[in-house]
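In this view, the complex is presented without one of its protein chains, the others remaining in place.
Letters A and B mark the chains in the order given here, with residues in each chain numbered from 1 onward.
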Amino acid sequence: MTPRARLLLALGAVAALALPLVLPSNYAVNVAVMILFSAFLGQAWNIAGGFAGQTSFGHVVFFGTGAYASTILHATWGWNPWLAWPVAALAGGAVGLGIGALAFRAGLRGSYFALVTLAFAEVFRILANSAEFTRGGLGILIKADARAANFQFKDPASLYYIALALVAASLAIAWWLRRSRFGAQLAAIRENEDAARALGIDVLRAKTLCMGISGAMAGAGGTFYAQKYLYIDPSIAFGVEKSVEMLLVSMIGGAGTVFGPLVGAIALGFVGEATRALTSAQGLGLVVYGMILVAIVARLPDGLIGLFARRIRRRGGRDA
Amino acid sequence: MLEVRGLTRSFGGLKAVDGVDLDVPEGEIVGLIGPNGAGKTTCFAAIAGFVRPDAGSVRFAGRDVTGHAPHLVARAGMVRTFQITQPFARLSVRENVMVGAWLRHGRRAEAEEAADRVARSVGMGAMLDMRAGDLTVAGRKRLELARALATSPRLLLLDEVMAGLNPTEVAEIVGVVRAIRDGGVTILLIEHVMQAVVSLAEHVHVLNQGRIIARGTPAAIAADPAVVEAYLGHGAAARLAGGGGGG
Partner (left out) sequence: MPSIDILLAGIVNGLAAGAVYVLVAVGLTLIYGVLHIVNFAHGSLLMLAMYATYFLFAKAGVDPYAALPIVAGGAFALGYALYRGVIGRFAHGKDENILLITLGLSIALDNLALFLFTGDTQTIDVAHAQRMVEFGPLFLPRAKVIAFAAALAICAALGLWMARSDTGKAIRAVAKERQGARLVGIDVDHVFAVSYGIGIACLGAAACLLMPSFYVSPSSGHAFVLIAFTTVVLGGMGSFPGALAGGFAIGVIESLGGLLLGEQLGQIGISLAFILVLLLRPTGLFGARR
């Protein structure tokens, strides 16, 4: 990493740590929490969609699995949510491995893969809507008991720091991926599967494992969300909106880059707040999101980070 | 090192490869030539595991690898390049070659160092930071070679690595290939560029319509009438022998 980049990272870390102290209101801190959370989920998608090139439209399935796993363990079986949290991640990871194995063994790629993940998410949503142990369409309510030991916080600043820790962890994972053998395998697979095979890469295993990691991260995100809002139901846990958000945030920031999802989440956060300031009517923000996606694919396929990288490259610098 | 017996593969009703026998002794450079559509690339695909042979066997370094998955064949030490180059377009040349190097080196520093070394050995030292998608055809061919080489193979299957190169570039790559062999790698190459076949190959097998029609040294097969017919058409050998009057 160049010294200049290291400085920027250090400054960014300090700014991130100090942010809750500087922001004017609880509402603002909450917005920051959701931006960080969005960045974390986006990074989960990025592992599969960006680094490995497996565009999924149904990533919410892992999020929802995690959310229900920890919430059922906590609300129905009395587990401490901190203990249920890793179980949620494992559950998300297991579903990731399962869907990955099924889809990739069947040779699904590109649009077919995207659509089948969407279908899986739908199946989970319908099942959650009909099953006893998920309380069906009623959803599950978590009893409000705001103690740190109970993974519930009254003040948004605490949640902010947890979200920040999650983002930091996700950045570390992405960073490791970039520099490791596994990451190189995923990049090769993304660019050209046959050439990857010819160089000794077990493509099926790598793709499946990558879905497992991605699913585990998204599952962990599910618990955070459930503990923040203290309520989940099938449409929250498995609705297509979350899948879209995860994808959008990565694509806009730069799919396949370490900081892409964070940049994308910040950008989308601003757009969201701006439209909310303009009108209270629902939906306008997302219309803009849709148009931004089209614009990104059309003009900026490497996302915002690609835009900066191009500028840096033109000035003669080297990539980090 | 490589023993192919009775290799057969059909597509639809067409026998692309029909009972091919092939031997590649260790440390040699062997050529596989033949007119377009003869089935050479299909042979490679079947040998390297990309396509399942309908019949026949492939033994590599004493082990049966018939029908094994391509990544297992590559890990065993038999690595192929592609006729139509398949670069990892958005990665740099260095990163491309590193994908090969990672197969044998567990640490990033080692893989990077090995990749740089291999890239330099094929003359790509100056292009290490370039985006693979921006390379010329000659560059991509070299990249295919470098990437495969970085896996420390025991046998390289080179598919038309000279195609699209000008005579100077061909001469350079011929030198590189010879150096690779001298470094202990056995090579089986598909080639159309006769200059390269003649300079490099110790033995040549000629494939036509899925069958081996001749084997021998480059000099011997060049004089073989069956080979001339395969390339120039029915009756050509006789016409050439007769001094070429008319038609």
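To be clear about the criterion, a residue touches a chain if its C-beta (ideal position, glycine included) is under 8 Å from a C-beta of that chain, and two chains touch if they have at least 3 such contacts.
The model shown is predicted, which means the values in this text are computed figures rather than measured ones.
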* **Visible contact partners (per top-of-document touch definition) of the missing chain** => A
* Identified contact with the non-displayed chain, of A:83, A:102, A:165 or A:274 -> A:102
* Could you tell which one of A:122, A:194 or A:273 touches the chain left off the display? => A:122
* Residue of A:83, A:172, A:274 or A:291 touching the missing chain in the full complex -> A:291
* Just the residue numbers, please: which parts of subunit A touch the chain that's not shown? => 55, 57, 102-103, 106-108, 110-112, 114-116, 118-120, 122-123, 126-127, 129-130, 136-137, 240, 244, 247, 251, 281-287, 289-294, 297-299, 301
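To be clear about the criterion, only the chains that are shown with their structure count from here on.
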* subunit A and subunit B: spacing of chain centres that average the CA atoms, whole Å -> 44
* Asked: What does subunit B use to touch subunit A in their complex?
  -> 48, 50, 69-71, 74-75, 79-82, 86-91, 95, 98-100, 102-103, 106, 108, 111, 129, 147-148, 151
* To do: Quick one: which bits of subunit A touch subunit B in the complex? Just the residue numbers, please.
  => 179-181, 184-185, 187-188, 191-192, 194-203, 318
